[in-house]
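Heads up, one of the protein chains got dropped from this complex, but the rest are sitting where they should.
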Amino acid sequence: MSTAKETIGIGMVGHAFMGAVHSHAWRSVHRFFTPPLIPRLAVLGGRDEVRAKAAAERFGWEDVETDWRALIARDDVDLVDICTPGDSHAEIAIAALEAGKHVLCEKPLANTLAEAEAMAEAAAKARANGVRSMVAFNYRRVPALAHARKLVASGALGEIRHVRSVYLQDWLSDPESPMTWRLHKDKAGSGALGDLGAHIVDAAQFVTGEKITGVSALTNTFVKERPDGDGGTGQVTVDDTALFLGRFTGGAVASFEATRFALGRKNAMRLEINGSKASLAFDFESMNELSFFDGGQPATEAGFRRILVTEPEHPYVGVWWPPGHLLGYEHTFTNEVADLLTAIGDGTDPEPSFEDGLRVQQVLDAVERSAAEEARWTAVFGVTRTGVAEE
Amino acid sequence: MSTAKETIGIGMVGHAFMGAVHSHAWRSVHRFFTPPLIPRLAVLGGRDEVRAKAAAERFGWEDVETDWRALIARDDVDLVDICTPGDSHAEIAIAALEAGKHVLCEKPLANTLAEAEAMAEAAAKARANGVRSMVAFNYRRVPALAHARKLVASGALGEIRHVRSVYLQDWLSDPESPMTWRLHKDKAGSGALGDLGAHIVDAAQFVTGEKITGVSALTNTFVKERPDGDGGTGQVTVDDTALFLGRFTGGAVASFEATRFALGRKNAMRLEINGSKASLAFDFESMNELSFFDGGQPATEAGFRRILVTEPEHPYVGVWWPPGHLLGYEHTFTNEVADLLTAIGDGTDPEPSFEDGLRVQQVLDAVERSAAEEARWTAVFGVTRTGVAEE
Amino acid sequence: MSTAKETIGIGMVGHAFMGAVHSHAWRSVHRFFTPPLIPRLAVLGGRDEVRAKAAAERFGWEDVETDWRALIARDDVDLVDICTPGDSHAEIAIAALEAGKHVLCEKPLANTLAEAEAMAEAAAKARANGVRSMVAFNYRRVPALAHARKLVASGALGEIRHVRSVYLQDWLSDPESPMTWRLHKDKAGSGALGDLGAHIVDAAQFVTGEKITGVSALTNTFVKERPDGDGGTGQVTVDDTALFLGRFTGGAVASFEATRFALGRKNAMRLEINGSKASLAFDFESMNELSFFDGGQPATEAGFRRILVTEPEHPYVGVWWPPGHLLGYEHTFTNEVADLLTAIGDGTDPEPSFEDGLRVQQVLDAVERSAAEEARWTAVFGVTRTGVAEE
Partner (left out) sequence: MSTAKETIGIGMVGHAFMGAVHSHAWRSVHRFFTPPLIPRLAVLGGRDEVRAKAAAERFGWEDVETDWRALIARDDVDLVDICTPGDSHAEIAIAALEAGKHVLCEKPLANTLAEAEAMAEAAAKARANGVRSMVAFNYRRVPALAHARKLVASGALGEIRHVRSVYLQDWLSDPESPMTWRLHKDKAGSGALGDLGAHIVDAAQFVTGEKITGVSALTNTFVKERPDGDGGTGQVTVDDTALFLGRFTGGAVASFEATRFALGRKNAMRLEINGSKASLAFDFESMNELSFFDGGQPATEAGFRRILVTEPEHPYVGVWWPPGHLLGYEHTFTNEVADLLTAIGDGTDPEPSFEDGLRVQQVLDAVERSAAEEARWTAVFGVTRTGVAEE
């Protein structure tokens, strides 16, 4: 059976955890959504050919390349999907954009502010030529958070006063848990801050529609040495946790915390927003639910409502299952590539853009600078300087 | 300092668990509420003088009597509060009513239907002379359940379709847990059925404002012998659990379960009602909360709301603490005697009446008859016969 | 890229809701699991060729057949997956088994006990020839319920005393909601009973490892006429709700309720089991969680534990995402076909078997017979007769 629809060739670099979930999204998106372009899983990039081929077969890719430059150069690659650690994002993304290939880049956008700025610049140039780019803050595609964004944008919350967000995991809680690339500053850029903090900064800015203007921060490394897996020990050169207070453009005050030492919390990415008219709360460990308090109801009837965000009218949900039939982690990626394909097909710019990724990077940078200077209040670079704060 | 308010002399029979909590209510009620009559803790009745005197001192009673007939006869006793096991309720209550004393009687009203009928008859006669009576279904005075009743009565739920209620405890789960009077049929009348089932039957009838018309039931005794505390064993002659299906006057279907074997459930008295317009749910283990689903809201915004029933506008709450400052088990009794004192002072009939207690007894009786006849559908005596069903 | 693995040709009949989710499972299973056979989505069966072709393209099937007999007869079909309404299950399944094709059949197994018996008989015959059959009680593949089964089987709960299970939905709560095939007895067999009740009967028997020996039941139809979608009205000929009490082979007492009128409950398939040593509770609306109470802990430390069933060691979870990254509804089907493919490849019999499906049908039959006879206690056919009760 044939389809008249145009296809889009995908070249994906990296095939670990993120590669697995991205592959599933590319394979599945048109089975549920009706995107203008059907993804073709053309090439998988990986340095080790044997491992890359095994992954390609496993995940359903047609071919492999061991050099990402070759992958970018291929005629059957229209879009480059970057699933590598953060230290290679800038180089690959900029090369792909310059080659006229659309780019989907995993978060955080980059390991340093300078890289992120160069990437945003490259994205702006490419955009002028109709080349699209997107950073993969997949939590924007959790239906509950997309719905939360709609509620705030509709004015339902009134003036935002409080934002509190934590991202709690516990997989490093055991000091004997071995080293990984995520614990090396040169590979990962930072620790919990870039890995988890990036998500909550983006989510908070996304849902509120505001920007963080300044922060006061502290970071900590609880376990400074870990087994390296070869009988020796490795030095942990990133933060184990980052905590920061902040202020938003609209006057709200905020607190953030990212850690991989919150024993018992497996993936507790939480966001609570208190407005003058309503409040909302979310926890990724119950990702199909949004908690909502409507301050306009009589006191005797008011209460936090557990909205099961599984109704066909909720964002993204209509193409999936009936009410009460839950979605999982991977659906955030399928939803994400559906939006990306639609934007490419429609010739519009997808969100979150590389500029959005840069804005997150600017916050992370301010956090690191504040933490290095005794938690001193630190303006977010770019927000105050470029007037983004006035948005 | 003196008060101009009239007092009312209380004589209480029994001083175990229920005696302790009733005493606290009588001592405290006028410190929070403004009842027309101030209770005077005149006499405590108990068969063993030494133990009765100790309890009186502990609980704040002025005097003791070892014979409940003497207690009733005293001039300083205006109201008799019956806190004994169920086998003596009928005798004491009827004698007190005939002596012109108001009566508060612990639940279940009686151990047999015949006793309950005699008590209701005595209450009706006494009522004609301005003598008041009330059965102590204290759960009606949980603010959340009183508020639930108001919601149903206001029509907020529409037509009631489903009632499901359980009362789960676990204190008999261990087979080595010793005998108590509650496990002897001649003392307690029945087991979980009268102890716990009576509460949920009354609560369900109270909140819905409807009556149960028929039931299909099964009962079970998991542990038939237990240590008697003297090195021997005693026979358990009551049910350990009772489950029954039912129908309500308005057409709703229902399920009920009472057990003292639900390991891990300490006092889970739960009630959920699904109507055509809204639903509500309650769990006594979170007694300050009412869960409410408003079916009139758009699907994207609807959800079960956790109403913290601690607002001043909620039933009974205004005299207590600020929002979010919880009430506990004992407050249900203080609220209860406040209502009783108000009714006596105002010359109106308090609820739940002995007739309400009888209606519960009629349901329990139907449950036992159904369980004895292979769960055969069994009409609730009185409801169908006397046309109460047509209410 | 080629794979050396053998493929298995799938022919699926029906392409509505169940067809969509089964297709996704067949497409995805070998991307995560490592089954001995790789499914090939060979043929989709549907009576209307145009609609079947559209579905096939959407879901990824290679070809279509409008006659299910032709589908069964095809050489490229090794396994027939039956996703039609219950009235055609028996005919298709028996024909497929007789043709030597493996069968996966949606639940409930059949609309009548006679059909289910014939199916079980056909499955037994086919089994002798190495032909495998499975009924699609997908909730057995919820990791939390699979883990619950392991806990019970390990003896962690001790003697089972209480089982309580409800399956609550609300999509028929509105009387103006139109007719569907699910409301016609000749198409659906029964209403909430077969649709939802079948799931909880199977889940309760699966998790406890016991059988239901008898029931006492009532059913109700709240809304007897509905818009037929053509301006007229249709008669609802099935139950809107079914409630029943039961006893298990091991002595436990139980209550069950299935309804599509529990306003606000979207997919609340719940199961609680209280044993002599521990208790567990599950709610499909939070399907990644299992609530567990360990009665062996000191009273001061004991409590219901919210186990996030997302650890690699939990059943099925290892092939999916990291801890705290939730799975959804569809994964139960992918897990299910993984087990089926493994059984076929290994030459073993998958579970739940058609006999398991028959045992559910026998319970549903007893429920209907009891409901028709004033809730009279009704032995489950087969269990007492064939001695299954003695298992």
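A, B and C label the chains in the order they appear, each numbered from 1.
Simple rule for what comes next: a contact is a pair of C-beta atoms (placed from the backbone, for glycine too) under 8 Å apart; a residue touches a chain by one contact, two chains touch by 3 or more.
All of these numbers come straight from a predicted model, not from anything done at the bench.
Residue-wise, the contact with the chain that is not shown comes from C:His147, picked out of C:His24, C:His89, C:His147 or C:Arg164.
Among A:Arg182, A:Arg247, A:Arg306 or A:Arg359, the one in contact with the hidden chain is A:Arg247. For the chain left out of this panel, the touching residue among C:Ala124, C:Val223, C:Ala302 or C:Val319 is C:Ala302. Contact with the undisplayed chain is limited, among B:Glu57, B:Asp76, B:Asp186 or B:Glu313, to B:Glu57. Touching residues on chain B toward the chain that is not drawn are 1, 3, 17, 21, 23-24, 27-28, 31, 53, 56-63, 169, 171, 265-268, 284-288, 308, 310, 321-331. Residues 147, 289-290, 292, 298-308, 311, 313-314, 323 of chain C touch the missing chain (whole complex, contact as defined above). Against the chain not shown here, chain A presents residues 161-162, 164, 166, 168, 170, 173, 175, 216-218, 220, 222, 241, 243-245, 247, 251, 253, 255, 257, 259, 261-265, 274-279, 293, 295, 302-304, 374-377.
In this section, only the chains that are shown with their structure count from here on.
Measuring from the average of all protein CA coordinates, the nearest chain centre is that of C. Averaging C-alpha coordinates per chain and comparing to chain B, the farthest chain turns out to be A. One inter-chain figure worth recording: chain A and chain B are separated by 55 Å, centre to centre, where each centre is the mean of the chain's CA atoms. Here the spacing of chain A and chain C, counted between their Cα centres, is 36 Å. A straight line joining the Cα centres of chain B and chain C is 42 Å long.
Looking at chain A, residues 308, 323 sit in touch with two or more other chains.
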